[in-house]
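Please see the structure below; I have some questions.
Missing here is one protein chain; the remaining ones are kept as they sit in the complex.
The letters A, B and C name the chains in turn, as written, and every chain counts its residues from 1.
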Amino acid sequence: MAQRPRRMPNIQSIIGCIPMIAVSVGVFVICIIYSITLSFTNSKLFPKFDFVGLMQYERLWDTPRWIISVQNIWLYGVLVIGFNLIFGYLLAAFMDQRIKQEDTLRTIFLYPFALSLIVTGLVWQWMLDPNLGIEASMKNWGFGWFEFAPLSNPATAIYGVIIAGVWQGAGVTMAILLAGLRGVDAEIWKAARVDGIPTWRTYLFIVLPMIKGALATAFVLQCVSVVRIYDLIVAMTQGGPGIATQMPAVFVIEHITNRQNAGIGMAAATMMLLPIIVLLGVRGFFQWRSARNAKRLERAAVATGGLS
Amino acid sequence: MTAATSEWQASAVEPRVDAGPRGPKPRRVSIARIGIYAFLVMSAIYFTIPLWVMVVTSLKTMPEIRQGHLFAWPSELTFEPWVKAWAEACTGRDCNGLKPGFWNSVKITVPSVIISIVIAAINGYALSFWRFKGSEVFFGLLLFGAFVPYQVVIYPLIIAFREMGIFATLPGIIIIHTIFGMPILTLLFRNFFGALPMELFKAARVDGAGFWQIFVMIMLPMSVPIAIVAVIIQVTGIWNDFLFGVVFAGRENMPMTVQLNNIVITTTGIREYNVHMAATILTAAVPLAIYFISGKWFVRGIAAGAVKG
Amino acid sequence: MTSVSIRNLSLNFGAVSVLKALNLDVEDGEFLVLLGPSGCGKSTLLNCIAGLLDVSDGQIFIKDRNVTWEEPKDRGIGMVFQSYALYPQMTVERNLSFGLRVARTPKEEIERRVARAAEILQIEPLLTRKPAELSGGQRQRVAIGRALVRDVDVFLFDEPLSNLDAKLRGELRVEIKRLHQRLENTMIYVTHDQIEAMTLADRIAVMKGGVIQQLDTPKAIYNRPVNRFVAGFIGSPGMNFIDGRLEEVDGNPWFVAGDLRAPVSTYPFDGKGFRAGPAVLGMRPEHVGLNSGDGWPFAATVDVDVVEPMGSDTLVWTRLGGQDFSIRTPSERAPEEGDTVSIGFDPLRASIFDVENGERF
Partner (left out) sequence: MRYGVLTAALAATVAFQVPQLARAADVEVIHWWTSGGEQAAVSVFADEFDKLGGDKWVDTAIAGGPNARATTMQRVLGGDAPAAAQFNPGRQYEELIEGGYLLDLTELAQKEGWKDFIRPESILTNACEKDGKIWCVPVNIHSWQWGWASIPVFEKSGVPVPTNLDQFLEEAPKIKEAGFIPFAIGGETWQHAGAFNNAVIVSTIGKDGYYKLFRDKDAEYARSPEVTKVFETWRKLTSYVDEGSANRNWNDTTNLVITDKAALQIMGDWARGEFAIAGEKPGVDYECIAGPSDKPYLTTDGDIFVFPKQDDPEVEKAQLKLASMMINPRVQALFNLAKGSLPVRADVDLELADACMKKGLALLDDPETVITATNRFLTEDTSGQINDLVAEFSFNSSMSVADAQERFATIIENAD
């Protein structure tokens, strides 16, 4: 049996997977390598392969706009993800209290997620306009002291964007966490009630650790959308006032086109890829470790089983 | 019959009356309960206000908007902004409103959704039942792609698409959506097929069906629910896309979101907020309709589409 | 004539060896049961025979034809699965005919065969229903029917009754036996349920760790297990084991465990024969005599811990030599908890195993 005949169906399978192979290798390997390579060149509008070492990275980290973009995405990321998780969990926990209007409320909380970020950005830009938006309306009602125009001030503009981000994302987090809550074994509740643990404590210390999976899902979903944030900025602030709400994704797009400096644009893109790779690397490591432990256990089981 | 009899017997027995509470637990309006409702109602207001503002603003005249009563119902209803947004609003010399953008979005969305779902279904099926050497590696790469910021690959893709001559064409933008929909959809289908009993597949093989026969005759009819979820994810995702539309669609196929943004940032004379809001609602109409119609499927789609930890 | 023949079959998943150079011959028309705990490789072996798994080494013959690398459909086999594996979107009729339609069998022929299978399995009224509208037992009948219509040489059953409740399982067991009697096909049946194995099989292959431990008739396997594993696996509750030594006293074999000493000269030593040294004595609960065993060579007095009435029988739990010891006795003769009873057994019906490798002496 030296020669193992091949079976035909696997060829069919490979043929069926050609698009997947092309995309996974062509786009997610070759294109990324290409982008990273260009970040070491002095490419302007068109790709040029005259290598300049780390020059683009040095310049990148010397560019105030990039520094601000990075600060912004951290601030935005931490606050939006944090708010969404806390707010989403509160909503989910409250929705879990046999609320009669649950369906209606869920529909209301979740619909922003169905909207384009362009739409979200435009609406909130309009609501936060100091001359016509919430501020103007409140002043009209006689609250002359009322000031709420975060987008007009560079120090607060990013918080205006965060309001829109939370508006768009809290409902999804709620939906995912609520699904997680509904998946919790009903007997846990009975046990907690019999033990006399207050409801809020049960939610915080017993149930929360049990819905780790849903939390992780919500967290990863938010992370991915934060790193990609582009549309919201374009529609809401165009990066302004000044450069107060610039984001890495906007930086990259603007440098590969309008600014005609693909080299630094690709350096910035590579920096955007870095946290993702670290995140996946950490996850991969934990997965590998648990797989290895499982294997060891299995081996141990096989070994002991073989003796008996 | 037996149940009825025993019930009758039970009711025939005179129940003992003891002191203390009996019957249904009285409804107590606790402070906690009020707090919960207050929180939920406040949240609901936060979530609804923008939609309300969009609707009322789109129905107001410009003079009324300038008075700054953001939340008030229009004193004088006008549908003119809607007509204008749909068919007359200008970007430059073209004054066709959002209408062409709407049809462009349809042209882009329909084939993109179909193609991406068919490919993802085949991927998920092959990955679940017909693994070949390296198939898991390709899938791993694809999953990695789900996390990659689009900006990292846009520049090389522009160049690659130029070389293939499909930059700024309808097939080009469809391929782009297929590419970027593939990771999440493949995961979706793989998880779905992976959860099906392997024995079903084995039974079909013993019955003599091959790769495509099993896919078409057994698996596809079974994957209707997951396909609905996939359609919801893709239609909303592609319809709401801005970045790819602006870069890859080309002038002839500019989707609605791009056109909306163009209309809003283009002003001649005064800024017509009512038209902008009407245009915004029109752009949001399709995904909103899908959301309201699909209801719980949408929630399921989110949970399923979310990358599993 | 052999129906299925397996030569040196090995299967590795990476570094893990699941089947180890296995040999097996199944006679034509035989009902063979593959029995073993989960993970023993019995289902894997069945899947290899079906062609659903590619083997690492070795050959498989069906009707003297080498089918090692044939497609499942070309092997002349039909298979019934634990989860029934009915195609949920098809009616029963279409489920039955799917394989024939794939093979482009003429329409009349399909109808004829479906009708025959439905008649044999008495599922004619169900033909237009979907699987979701059937009960578990009906589904399993349809699953069997699907193998039936294809007119195969060998039926493969992969734990077909495990998803059913106890009562239904009993009924279908009888039905499968009738089916075998009627069709006279070769059947290979995988189960972890020893009652199914004992009742259905012409021969049982007890497997563990990818190796067939013993291949024999149910009776032989029950009475003369070749090793301690087979002995412990068959029977419920399991065989009682007492650790001790085999010694030769005056030319006669003796079993010694602590202060218990018993001559075992009547023991057949049909395994690997007598050898002095550490040994384990095994005896089935139903072979232990209660209060009447004074005459038997091995006897002891024990305290009754727990009594479990099981209807016609009662299970009496005591402790002997520091280990749990169970005795099955007719209910009318059962002692009370706390009683002291004497027990005895006949070496002829016991088994003695080597401590080192568990083999039967």
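Simple rule for what comes next: contacts are C-beta pairs under 8 Å (C-beta built on N, C-alpha and C of every residue); 3 or more make two chains touch, one makes a residue touch a chain.
Worth saying up front: this structure is predicted, and the values here are computed from it rather than measured.
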Among the chains you can see, which ones touch the chain that has been omitted?
A, B
Sort through B:Cys95, B:Val110, B:Val216 or B:Ala289 and give me the one touching the missing partner chain.
B:Cys95
Touching the left-out chain: which of B:Tyr37, B:Phe71, B:Trp86 or B:Phe167?
B:Phe167
What is the set of chain B residues that contact the non-displayed chain in the whole complex?
88, 90-96, 158-159, 161-163, 165, 167-168, 246-248, 250-251, 262, 265-271
On chain A, what residues meet the omitted chain?
44-46, 63-65, 68, 125, 129-131, 149, 151-155, 157, 237-244, 253-254, 256-261
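One rule holds for everything that comes next: only the chains that are shown with their structure count from here on.
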List the centre-to-centre spacing of chain A and chain C in whole Å, with centres computed as mean CA coordinates.
54
Rounded Å distance, chain A centre to chain B centre (Cα mean):
17
Considering chain C alone, which of its residues make contact with at least two other chains?
71
Parts of chain B lying in touch with chain A, wherever the complex brings them together
33, 36-37, 39-40, 43-44, 46-51, 53-54, 57, 65-71, 119, 122-123, 125-127, 130-132, 135, 138-139, 141-142, 144-157, 159-160, 178-179, 182, 186, 210-212, 215, 236, 239-243, 257, 260-261, 264, 273, 276-277, 280, 283-284, 287-288, 290-292, 295, 298-299, 302-303, 306-309
Touching residues (chain side chain C, partner chain B) in the complex:
47, 50-52, 71-73, 77-79, 81-89, 98-99, 102-103, 143, 146-147, 150, 158
So, in the complex, the side of chain B touching chain C is made of residues 197, 199-200, 202-209, 213, 217-218, 221-222
